[in-house]
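To start, the structure under review is shown below, and the notes come after it.
Complex shown without one protein chain; remaining protein chains in place.
On to chain A.
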Amino acid sequence: MSHDNFPNLAMVSNQACLLTFSQVISEATSNYIVQVTQHLSTLAGIVDLVPSYTTLLVVFNDDDYDRFAIFKAINQAIDAIDPNDFSLKDQREVVIPVYYGKEVGPDIEDVAKHCKLSVDEVIKHHHETTYRAYAIGFTPGFAFLGNTPEELHVPRKTTPRLKVPIGSVALAENQTAVYPSVTPGGWQIIGRTPVNLIDWGSENLALIAIGDSVRFEPISRDEFLVLGGQLDGF
């Protein structure tokens, strides 16, 4: 992180620039990005901020900034943050209840086979790990959570499903995620959560924000149904 060339700032267009913090994904980099994002969000004339694994896209109002003014504003914001203080203040922990199993997780047996584990071991590895939300995108509220333990690394499906049910909990490579809405998707589905990942009526809109710490908690079929879970959807 203390590399001389980082953070690197580059113009993308006359309305956007990209800050690159590192070439490699790490929690420290992600913490730094969250802090810079929070800092820049208070500046007038910043239209949108798109944090990701190692970068932050800054979209600005070109009435307020030209390329010199935006560089100056961003550099001042970065100078105001101590790059050695990577601890996140008030980091949130989000707990997501999951009904695991083949009834709602049609790929769980394939995953177990691929990883040379039993289905119970797949569930155990998945829920005993604490993940970090590195990026949000693909669809609103879709949080890329990493890293899954090595035992659970599986490739994406060769043919993506045209329709993945809402709440599906899935694995791909070293990541896990929950599908917030019905979309096509190629990740391996191992279970389903009854909670909404996105709610346009709520204050935060999305349940998971970048930088959050996320845990999964196994629940029974009955608990899943009591919490409003739906079994169909494929």
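Just so it is clear, a residue touches a chain if its C-beta (ideal position, glycine included) is under 8 Å from a C-beta of that chain, and two chains touch if they have at least 3 such contacts; residues count from 1.
Keep this in mind: contacts and distances are computed from a predicted model.
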item	value
"Aldehyde dehydrogenase (NAD+)", "Hydrogenase formation protein HypD", "Biotin-dependent carboxyltransferase family protein" or "Putrescine/spermidine ABC transporter permease" - which is the UniProt name of the missing chain	"Biotin-dependent carboxyltransferase family protein"
Touch with the omitted chain, as defined above, among A:Ala10, A:Val95 or A:Val226	A:Ala10
Contact with the hidden chain (one of A:Ser52, A:Thr129 or A:Thr193)	A:Ser52
Chain not shown: contacting residue from A:Val36, A:Ala206 or A:Ile219	A:Ala206
Chain A residues that touch the omitted chain in the full complex	10-16, 18, 25, 37, 47-57, 59, 62-63, 66-67, 135-142, 144, 181, 198, 200, 205-206, 209-210
